[in-house]
Structures are given as C-alpha cells and as structure tokens.
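Notes to accompany the following structure.
Heads up, one of the protein chains got dropped from this complex, but the rest are sitting where they should.
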Amino acid sequence: MLAVAEAVIAAEPLLTDADRAIGDGDHGIGMRRGFLGVQEKLKAETPETPGAVLKVTGMALLSKTGGAAGAVFGSFFRAGGLALGDAEEIDAEGFRAFLAAGRDTVMKRGGAAEGDKTMLDALAGALSACAEAQDLRGALAAAAEGARQGAEATKTMVARFGKAKTLGERAIGHPDPGALSLAIMLQAWHESADHG
Amino acid sequence: MLAVAEAVIAAEPLLTDADRAIGDGDHGIGMRRGFLGVQEKLKAETPETPGAVLKVTGMALLSKTGGAAGAVFGSFFRAGGLALGDAEEIDAEGFRAFLAAGRDTVMKRGGAAEGDKTMLDALAGALSACAEAQDLRGALAAAAEGARQGAEATKTMVARFGKAKTLGERAIGHPDPGALSLAIMLQAWHESADHG
Amino acid sequence: MFKMKKVLNDPANVVTEMLDGLALASDGAVMRLPGLDALVRSEIADDKVALLIGGGSGHEPLFHGLIGPNLADGAAAGGVFAAPAPDLILEATKAVHRGRGVLYLYGNYAGDNMNFDIAAEMAEDEGIEVRTVRVWDDVAAAPPDRKEERRGIAGDVYMIKIAGAAAAKLDSLAAVEAVAVKARENLRSLGVAVRAGSMPETGKLTFELPDDEIEIGMGAHGEAGVSRQKLPQADALADQMMEVLLADMPLKAGDEIALLFNNLGATTFMEMLIVNRRVRAILADLGVKVHKTDMGAFVTSQEMAGFSITLLKLDAELKGYFDAPASCFAFTR
Partner (left out) sequence: MFKMKKVLNDPANVVTEMLDGLALASDGAVMRLPGLDALVRSEIADDKVALLIGGGSGHEPLFHGLIGPNLADGAAAGGVFAAPAPDLILEATKAVHRGRGVLYLYGNYAGDNMNFDIAAEMAEDEGIEVRTVRVWDDVAAAPPDRKEERRGIAGDVYMIKIAGAAAAKLDSLAAVEAVAVKARENLRSLGVAVRAGSMPETGKLTFELPDDEIEIGMGAHGEAGVSRQKLPQADALADQMMEVLLADMPLKAGDEIALLFNNLGATTFMEMLIVNRRVRAILADLGVKVHKTDMGAFVTSQEMAGFSITLLKLDAELKGYFDAPASCFAFTR
C-alpha cells in the first residue's frame, strides 16, 4: 500500500492535468493530499491484516482527500477492506471480493453506474479482467491491465456525474481522472507484489 | 483652430502611448474628447475675433476634456484668448501675448514652472523661439519648432507634477505627453496658416 | 508554462492561513475550531436550530465569510475547489449543534453531496438530527425537469441569507428546511465566463477560453455552459442571459425580486453596472419590481473574470428573512 501511495503521489501532475481538461483541475492535488495522509497513518499504526491496511487506507483517504475523490476512494477502500474481514492473507478470491464490495459501496454512495465516465469504469474493467485468475499475483496483473483499459475506455464516454457532467460531448477524447487514479493504484500494487 | 482640433484628435494614439509610459494612459483620450467638443462649439457658435475663437476653445476644453489636461489647456486657451481682447487680427506681438498670458495662468493654476516636465516646457520653447518674429507666419513657424524642441527636452527631465511625479529617474527618456500635445497644436496651426 | 502571480506563503497551507486571517478579520465574531479547517460563530444562542454550510475553498468570501447573526453558524472548508471531508464536517456539526438539529446547506456538487451525506450519517449515529438542502440555482447546468442535477452558484448567498434568518427565528429544523426549500424554488442564476482563474497550489489556469470568446453558463470551476461565443456587446449579453433566466422562471407584472450580480473575481463594477442598466430595462418592461440589488464579489473562483445574474422571487415570508439585519465578513445588511 505504501508503494501505491508513492505512485499516486508521483502521478499528481498527470492527474491534475486530466482534471483540468474535463473537471476543475484539483484531482491530483486531492489524491496527493489523501495518500500523504495514508502514508502517515500506515507508518503510525502498522495494522496487521490486509483488510485492516485497506480499511485504514480508506479512513485516511476519507478524512484527508476531500472532494468527490475523497468520498469515492475513501469509501471504496474502507468497504473493500471490511469485506476482507480479518483474513491473514489475500488470495485471488479475496481480491475480487475487495473490488466488488468497494464497487457496491461507491455505487450506493454516489449513484453512478458503469458507463458514466467515473472510476467505476476502471473498476469494472479490473473486475472482469481478473475473474479467472487463480492467485493474487495473477489477479493483480490482470486487474491492473483491466483497469488501464477501463480508464482508456472512459475517453469515449460522456460524463453523467461529477464536474465534467455538463461538458457533454466535449468530454469525449479525455479520460476520466478518477479512472486513471484507480489504474495507477492497481498498477503500483501489482508491481510491488511482483518485486517485493 | 479646426485644423488644430483635427491634428490633436488624429494624434490620440501617440499621446495615449506617451501617457502610458509615464502617466495613466488617458492623455490622448482626454484631448480627443476635448477637441471634439471644441469642433462642435466652434461650428455652433462661429465666434468673430481670434480672441473669441481662442476663448471658446478654452471653455470647450475646460468643460469636455477633464483630467489635468482639461484644466491646463482650457485655462491656457481661455486666458490667452482674453489677452487678445477684441482685436480683428493676430500679429506676432498678439501671438506672443497670447502665449505669455496662457503660460502665466497655467503656472498660477497648477503651481508648476519651467523644467518640471509639463506642457510649460514646450510653451517656454515656443515663446523664446518666436521672440524676434516680425509677422504671425514667422512667429507660428518659430513657435512650432520651439515647442517641438521644448517637448523633446522634457525627455531629459524628472517630473515634479502630475501622475509621472513619483516616477523619478524612471521618467527620463520619455517626453511629457502634455508638452507633445502643445507642440502638435502649434505645428498644426502653423501649417494651416501657411496653406490657408 | 504560465503560472499566475499570487501573494502566498507555502501553497500547501493556503486554506489554513486564509481561515486564520478570516477569523482575525472578524474581530471576535468568528473563531477557528482548534486545529481544524472550520470556522464557527463565537456565540451561538442556546436552543437555536443550527445552520452549517461549507464546500471547497477558493471561492471566498463564500462559504466561511458568511458566518454571523441571521446567517450561518459555522462552515467547513475543504481544500481549494474540493469538498470538505466527512470528519471535518462532523466536528463542525458538533460545534454548532444546540440541541435543535443542524441544517446542512451547500452547493449541489458530487463531492459535496457525498462528503456531507457521510457526515450526516456519522452525526445521526451520535444522535444529532441533520437535514440537508442542496443549492441548485444554475439554470445552465441541466434542464428544468432535472433541477436536482443543477449546480449551486451565486444563489448560495441568498440561500444562506434566508436560511440563516429562518434558523434564528424558527424553533424546528423541519420549519427552517421548509423555508430554505421554498427559497430555492424561487431562485435562478446564470453566469458568464470571460477569463480563467487559477489554482493557487499550481498557478495553472482552471480552463482555456480563446482571447475573444466568452462562455455563457460556464461553472465556477470551468464546467461547460450553454453557449461559447465571440464577445458580444453588454446589452446583447444581458438580453441573452435574461432570456434564459426568464424562460426558466417566468416573471409577470407585479412580481417582486431581489437581484444579485456576482463577480467571479476580476470583472469590473463598470461592466456589471452597464449590464445592470439593460437588465433593469428588461425588468421594467415586464413590470417586475426590484426590491433590492446586490452587486459584488460574493462567490468567486480566484481571479476568474466573469459574473452571474441571480433572480430571487420574493413573497412576504421570504422578504422578511431577506431583509433581516445580518453581518458577516462578506457583507452587512
């Protein structure tokens, strides 16, 4: 998770520029603020189980990020972490449960669905790509790639939620910043699992 | 006088730029507004004597120009016109009396003197250049050239009045906009007397 | 790369330092919650229904500059253009609560909605009754049959004025909520963007707009509007904006309104006054009476140039709350 935080923090300019194109230009700033909070909390608390790590991550994002992204990613990690209970390890099954629980909570909180040009599209891509994976490494690799494609696919969509909503057709051609963020997170998680 | 008005109105951008450099960038706009008023008044009233023409010019400038320039050039023409009494013609002597009376009034009104980087420097140049002239044409030619040199000389001066005052050394190299205006007026008067 | 010139210290601390400066400028009327990006009134009457507002920073004097008697009791300030986080809203809720419940009043944006909703659930868990009224006055953001998708823009100011006065007078949260909902039904705004503002943290412009174009209906964060066009004359622009507004909320002879010209930042009074001249001619033609005109920078987007026109239709009840004396950083009535 610390590697994920590093990656998101490093991606600040990229995310901010994506938000400048179709939102209000603060997404990278908010995610950076949120994941700096995550780093701090994880260093201070060192939770034991994967579920606890994800829950702490969610709480930190919720309280530090602000904006739509804070509520969305905060709820996502918190609910996803809760779904893991106090399991000692995550396997492919657990990883899928995490993603699915996070998705359900985000949908309930914000009222958006797949195809509305939000991080839910990257999430849907991740979920379907890792459906068949047997182990965590395989699931992470597939999910990272699925999220990347899902984020890429948001380029063709018209936003129905968030600040890009009223852009209508003009948002076409630009990816959704939150979807990019999710793809970056999963990619970093996948890489750190492979190398660490 | 109508030719003078044309010339000043045409010089608006030049005067405005000069004022942009060391003042507030409105000198050309004000002079234009003032001399449009002069044109209107002279067409409506057709005063008979040169003194009356100059007085009407002064009154129109005073009421239409605004700013320092309105008070300065309005007082100048009004007092200068009064000095001519109801003479039917202006000769060299009369012209000098006009300039001198105008100068005295401006000095009294605004408290500036020669060397303070105002239109008074162009006026001083005009007065001394036409001191020896025998007829009006000669006086106008000499005064126009004297005013030009006087305005040129303001480039080397530090302003002590008007909005350029606090520029200090930085005003050096830039001519005074009001001095340029006077030089343009006298040049136009000289040319129209030569051609008409 | 262009970077807007701004007088700041560490860009990471803009919100906190700004709130300190705001509390100091209130000369005692308002204080910061220790360690938190929230401001509350120094004295809140016992037993009163509380009004809590909030949203992203960077729109000063909204929201945190609208705290005072007959106005809001407190405000939670998010990062620049970012909704405040739920735990901050919860702390502010606890600080203003006086036993009669708390009305949340804020602009209708995805981020604000989610964060305030999470906070409301947390507050209910602690036994504090919360009701929510989202401001959605921007007619450019969605058609009339989908009003709840519209953004909150300058109309926030009139909503806070009216809800604040109602919260000072009425004893039940539901009654205050009802007044706010009624005000919202009579409220419409439309903005025009002329030049972009910038993010203080990066100095980058929030949107791109060609040197000779404006955009009618653009949101305070650069959200797309209804029509991008070459710079028109002031009268033509006034006609166009009033046409959209009056189509959405028709006014007839004898109707009485409050009229708000909100400067998004760098627009001159001269421009808004020239537009007002035409707007008043249109209203006079219709026989509409203007009870009060407000003009100034109330809901800004940093140094963005542009302005909005807000119409609030008044009846006797709303007028009473509208006229109630009030004082805060942003204005005095």
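Think of it as A, B and C in the order they're written, each chain with its own count starting at 1.
Criterion: a contact is a pair of C-beta atoms (placed from the backbone, for glycine too) under 8 Å apart; a residue touches a chain by one contact, two chains touch by 3 or more.
Computed from a predicted model, the values in this text were never measured in an experiment.
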Wait, the hidden chain, what does it touch out of the ones we have here? B, C
Using the touch definition from the top, which of C:102, C:167 or C:214 touches the missing chain? C:214
I'm checking contacts with the chain that's been left out. Which of B:51, B:80, B:110 or B:175 qualifies? B:110
Absent-chain interface residues of subunit C come out as 5-9, 14, 17-22, 24-27, 57-58, 60-61, 65, 192, 194-195, 200, 211-212, 214, 231, 233-235, 237, 265-277, 280, 290-293, 295-297, 300, 302-303, 305, 329, 331-333
Residues of subunit B touching the missing chain are 16, 20, 23-26, 29-30, 33, 62-72, 75, 109-110, 161-168, 170
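To be clear about the criterion, only the chains that are shown with their structure count from here on.
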In graph terms, nodes being chains and edges touches, is this line, ring, star, complete or other? other
Where's the contact count highest, between which chains? A-C
Separation of mean Cα positions, subunit B and subunit A [Å, integer]: 73
Rounded to the nearest Å, the gap between Cα centres of subunit B and subunit C is 53
